[in-house]
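Contents: one structure, followed by commentary.
Just one protein chain is left out here, and the rest sit where they should.
Lettered A, B and C in written order, each chain numbered from 1.
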């Protein structure tokens, strides 16, 4: 395992020069784009790391997975999907087009419009402190905190998300004010995680929602099933289809450079690589995952499953 | 003339049942949709009226003509059209699609996005009191005031325009804050006019920007030329093309039910008819203008011009 | 198993009244929409049937799976995906919008534009007779033939697909003429199958491309992996995301009323139910699959896998 990680990361490092950090949030734009780290967390609780796997960065869109899971737990299936769909949009993550032109609700909870709709539901159901606490549990990482600098940087450059939120409000989709909804949304995006935190979270999802260390169930089985499915079809923005072909494990990326991957019943994987492609996914991170998938036959439709 | 107006309005009244008032602003939605009035103001200063020509209603989008004219006067051609285009959009007046998908600036100053961009420029150049004063001059009507009830109703249901404004802000098009820009924009929309006010304004535009009563020039000739052209191509939202064929005079409609029409070098026409078609234009008002155009050969490309 | 099938079909029959047959092809429009049948083919070669499982109908879009598989076998990954993508389009199956507006190639091989591009490649590589023969092998059904009536009906109402094909040609994507490409495409759509044929095909895909009866490999493992992945993300048109959440097995629908489903490493399922929803998927067929998935824990991310 260690050798596979090392090789994948060392090759991936060569690709970090090809992308760029998320410049539309100044605090993210300033990040060093040569970072690259991976962490694999297996069912026996073992963590395998290589590269910058303990570096802190903001979770960004990966928090959409947590918010969706909590929404399903708290509000149930019907109410959660009352005003957000489950279809890949075919458009970029911050697009307004479909929402304005052909649809009455956001395409899915993994794009900004859908996640803001979910955040608006949650803002009356649960406090940020509760969300933070639960995130720590899911990631098996007690050191996750709010990154105040990124939070304020993002709140100061939020015009486009405000446009999305007000369009949602004009369609009667928000349950709280635009301000409350976005505050909730951006706070969740600004949590500081590591590749290792994401690997831990991935393992919980791979283990059907049960913390393998304690045996305690953190999420209902049906919630985990839905979350993994939507990660698979929508988790890598408008690159989800290609990623499913090439890597084939439910994943969610964030513009902070993180990728959360779930190898069902086997392992969780966390990536940190802030150099992004034009769709907003970590360039080198995707490469690492392609390599791991090929070497360890991780694809959900791989012909067989070897042991380590 | 009086007979032509009477016949056109009486026929038009039958059509008021076919449309509806602008329900997305509650205070406009409550309006009686059976109102219909017309006023023609000819070069000799004569006002011809029929129906509800002295009823007060809010100017709404017709104020976009005034704001464009003032922007051109204050900021010049280059700066005004630096961040707003001159093309019909082919979409509805409050669409976000083109702005998000294919363009870096609003299509033209007669749709909401373009008018908000213009308002944002003007908000630093001129006070609302100056705008009000100038509107009274252009309309030759000293009794124009701000309709506070409509203003507050509109500010309370402004999510969609906020979405547009924040999208503009995200593209770096606004010169003032969203709040300042929209406050300016909605105040201008909430001015109380009559069909007679609009006829007066129309005559000033027909007279190349000169108040025919006093001989005083209110707008530069080049500004008036641009304003009339853009009214012709974009003034009736995505019904402008058909209206140009059928009526053939530069016009601008508002969802308050008003239409301002300019018969170049001949007359101004004002309409009040709050029953709207699905594009947001007064149904009966358009009928009245078709009748007047046919009877008095008002079309810009009519074969000849008869005298009264 | 028999009881599960019976219950699911009997319930599903009540829903056949809610949809309609594919009226844009007259010969399909004439079909009785109350048909409903299901067939499950398990790893031991056992066929379980209920309802109209041996009724012949045209395979329609399910042939896109076969064509994609053959293209990958014959032309390889690179050449196949040189001019067709792997992303859900977010639009309906016969849309031209994305292809005209934002993309240089079709979004994926499961929508008409992508399948016509694939057909155009194949038309020089393989004869229709070879395709027919191979389809019989994949479906383990020697009685599959060309339905001449549907073929001619479809060729006579092909304007929209011609529009798509000429747009592809204008972008340099076709390798053969529009006529050759569409002839190939429509012939493949007009093959007469049964729910049982589809179940057999499904089992071959579930068995990694190996015919379980003979042990003979019909498709390479990597081809099967790609095909199943794309079925999962794109196989149910713009309803693929919701279907993945609710049913969770790679599937492909056709407007003839068929659905092919693959429960990896376990079974193939074939459906025939020509009453379609507005996206073009069998209404009752989807219900049957939801029931089977729930009762037998077929979802790819179901928590565990019971035995029969």
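In the analysis below, a contact is a pair of C-beta atoms (placed from the backbone, for glycine too) under 8 Å apart; a residue touches a chain by one contact, two chains touch by 3 or more.
Worth saying up front: this structure is predicted, and the values here are computed from it rather than measured.
Chemist: For the full complex, which residue in B:83, B:187, B:228 or B:287 touches the chain that was left out?
Modeler: In the full complex, the listed residue that touches the missing chain is B:228.
Chemist: Can you say which of B:11, B:91 or B:180 touches the chain missing from this structure?
Modeler: Of all options in B:11, B:91 or B:180, contact with the hidden chain holds for B:91.
Chemist: For chain B, enumerate the residues touching the unshown chain of the complex.
Modeler: 85-91, 98, 107-108, 208, 221, 224-226, 228-230, 232-234, 238-242, 244-245, 248, 250, 264, 299-303
Chemist: Under the stated touch rule, tell me which residues of chain C contact the chain that is not displayed.
Modeler: Residues of chain C in contact with the hidden chain: 95-97, 100-101, 159-160, 162-167, 169-170, 178.
Heads up, the rule we're going with is that only the chains that are shown with their structure count from here on.
Chemist: I'd like to verify one number: the distance from the centre of chain A to the centre of chain C, where each centre is the average of its C-alpha atoms, in whole angstrom.
Modeler: 31
Chemist: Rounded to a whole Å, what is the gap between the Cα centroids of chain B and chain C?
Modeler: Taking the average C-alpha coordinate of chain B and of chain C, the gap between them is 54 Å.
Chemist: For chain A, what residues touch not just one other chain but two or more?
Modeler: Within chain A, no residue touches at least two other chains.
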